[in-house]
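Left out: one protein chain. Kept in place: all the others.
Letters A and B mark the chains as written, and numbering starts fresh at 1 in each.
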Amino acid sequence: MRKILNIAWKDLISAFREPGVVIMMLVTPFALTLVMGFAFGAFGGGNAGPAGIPMTIVNHDAGEFGQRLVRMLEADGLADLLVVTVLSDDAAARAAVDADQSAAAVIVPADFSEAVVPAGLSQGDTSGLQGAQPVTIELYANPTRPVSAGVVRTVAERFIDVASAQRSAGLVVVGQIVGNRLADPQAMAQQGAAIGHRVGDQVASTSLVRVVGESDAAGQSNFDWLGYMAPSMAILFLMFTVSAGGRTILLERDLGTLPRMLTTPTGAAQVLGGKVLGTYLTGLAQMIILFVASTLLLGVHWGAPAPVAALLLSLVAAGTGWGMLIAAYSKTTGQANAVGTALSLTFGALAGNFVVRDLLPDVLKKASLITPNAWGLDGFKALAAGGTLADVALPIAALWGMAAITFALAVVAFRRQAAQ
Amino acid sequence: MSAIVQVQQLAKRYMPGDVLAVKGVSFEIQEGEIFSLLGPNGAGKTTTISMLSGLLAPTGGEAAIGGRSILREPLAVKSIIGVVPQEIALYDALSARENLLFWGRMHGMSGKPLQARVDEVLEQIGLRDRAGDRIRTYSGGMKRRVNIGVGLLHRPRLVFMDEPTVGIDPQSRRNILDMVKELNRQGMTVLYTTHYMEEAQELSDRVGIMDHGELIALGTQRELTQMVGEHEALRLHLNEGDSADKVAEAVATVPGVLQASATDHQVVATVAEADEMLAAVITRASEAGARIRTVDIEEPNLETVFLHLTGRALRD
Partner (left out) sequence: MRKILAIAWNDIVIEFSDRATLIFFLVLPVIFTAVVGVGLRSAYTAPDPNADNRYPVPVVDEDRSALSAQFVELLSNSAVMRPVAYEREEAARVYEEDNLAGLLVIPSGFGERLLAGEAADLALRQPSNDTRALAVGEAISAAGSRLSTAALIAQSSVAEAERLRPFADAAARAAYFQQGYQMALEFLEQPPATVEVTRSAQAQVVTDLGSSMDQASAGQLVTWVLITLVGAAELFVNERLGGTLRRLLVTPTRKATVLTGKIGGRLAMGLVQMLLLVVIGATVFGVNWGRSVPALAIMLLAFGLAAVALGTLVGTIAKTRGQASGLTTMISMVGAALGGAWWPLEITPPAYQTAVKALPTTWAMTGLKDVIVAGQGVSGILPEAGILLGFAALFLALGIWRFRYE
């Protein structure tokens, strides 16, 4: 056991002394986590999602609703989201979009207000409503900014909803009073607009239907990018570390230190045990450093310490198994390097280390269960949501199972090589 | 004196169907001696050492070290021996001291005794000042010395040194040879392989000569040179451009020349009495078109023995 520890310790020290290894092991995953945190506004309190979207509006409607749309877009409440430029010329607005200075141009037709409240309505003439087709507000979208254009569209549609609610309110109140002969139609028609406004404002500001969220995590409604990406990047780069660990067996063979170890009174099983433990400890050290750094420096919430530790131990074991397997079936260090990197990246892509795992199609989600990455991601997701040891029992069992299988296969190959 | 190494009919075949790399060699090494295996590259020296140190399973035969069988008690054997491999088998991300500590632990050493011993070895290999620097910053000769130091750390009774002087400068080589002699003086038995005749000559009590996987001669230097008889050698240094082969052929026809061989721009003729044959050999060589620059008269040495036994020079 002492010799196993001696070998493992030597490997751990050597790994952390290689600048190239440290870059791959610690710097890159941390940098990527930071970048993603920055990209998705995890710092400075901002929520994920677009902000400061440049847009232009051309209002051809002299009526009330066109004006109100412009005022709403320019209102303080949307100041963070939208940067609005008002133009009078359709062509200029489109040109701004084409030049990528604007995410979308909203073009309000001259008859917008008329469509919402036909002129005759206040005289009690409801003919303007009969079979009226809705008018079209054009949204000239910038194809290179689909998400921003989508946001502008949502804002415009919200406004139409409010206008629709106001109009409906006026029509319903007046319609019912007149229909039930509670008051003189002529007098009511004139009040219609005022009632519409009053009721409409009330409708826009209150909601009778409340959706009471019962999120599986405590108080999280927005997607927490950092919370997803910190474990995700750590897992991705753990695979690089363990495959590099396995590769040191081949490296030591070429270097002559492996045969030299076998000339000392040390059994082959002990030597292999030391190499495996060294890889395991290196991977574990990497995960712990990334865990501590992301918790302290980025404020990432991984979950309760005990289950996180249990999951980390299992994850690194499964990863180490894969690292050994790659080494066992590679002939040269170059081969092991290429296969290791390729497998690490492919596992990452399959399991959802690059895109969010939830978005992957089911086939891929199932297929990726052969990777430690997938189980790790599932496990950390459960823990970040406040899960306990019981919630990650399945991932932990699966990871140890994977470790056992990969390690057994690796030993078979190592045996066959030693026999020659 | 007793035999610390006993080798009987040791043989190795790497792949089924291949020729034997080592064809059943037998020899003994006595406690306290320096025993050299001399032979050209590919003669089977490293394969033999690898089998003795438990790295390769022999295809046939048996060997015992310190009375323990290498087949049945490999771990017991390994604690008796120290091995200095041909390549520099060290961790270049670690310092010399860290390397020594690591290998010491692999030999089951630990604690204060290990620390003390590491200091001692560092002193011995003359690297105390730079013990904390990483191996990768060392020169080739320094690395060689650490490579040897590792093999000596646990005070083995027997040390295997496989071509420890390959590819280093003359001064480092001198250091290493002196170190080997000093170790032997302190009582360590040394199995030394080399393809440098001079090294075997300087160091060895006894020499085994290997060629094509066979041990073709074995004995003290005196015994070996006597195999050649009381022969001497005439070494003709030719001008560049002369055909050494042609000259050697011509020289071999001189009555009294027992054997003649050519190496680059040199012809070596084995004769009974060099003084008597000198004139005849030079004349015949000149007739064959040789322009002789210098002639050496050499006492019989291991080179001549090898030449005598194989008809080839040691370094073809």
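Criterion: contacts are C-beta pairs under 8 Å (C-beta built on N, C-alpha and C of every residue); 3 or more make two chains touch, one makes a residue touch a chain.
The structure displayed is predicted, hence computed values, not measured ones.
Within the whole complex, touches from the chain that is not shown fall on A. Residue in contact with the omitted chain (choice from A:5, A:72 or A:171): A:171. Residue-wise, the contact with the chain that is not shown comes from A:39, picked out of A:39, A:62, A:92 or A:297. For the chain missing from the display, the contacting residue among A:16, A:329, A:354 or A:400 is A:354, taking the whole complex into account. The chain omitted from view is touched by exactly one of A:58, A:87, A:115 or A:189, namely A:115. Mapped onto chain A, the footprint of the missing chain covers residues 18-24, 27-28, 31-32, 35-36, 38-41, 44, 46, 48-53, 94, 97-98, 100, 103, 112, 115-116, 132, 134-150, 153, 156-157, 160-161, 163-165, 167-169, 171-173, 175-177, 180, 182-183, 195, 198-199, 202-203, 206-217, 220-224, 227-228, 334-335, 337-339, 341-342, 345-346, 349-350, 352, 354-356, 358-361, 364, 381, 384-385.
Keep this in mind: only the chains that are shown with their structure count from here on.
For the pair chain A and chain B, the distance between C-alpha centroids works out to 66 Å.
For chain A in complex with chain B, the touching residues are 2-3, 6-7, 10, 13-14, 17-18, 255-257, 259-267.
Chain B makes touch with chain A in their complex at residues 50, 53-55, 75-76, 78-79, 81, 83, 85-91, 93-94, 98, 102-103, 105-108, 110, 134, 150.
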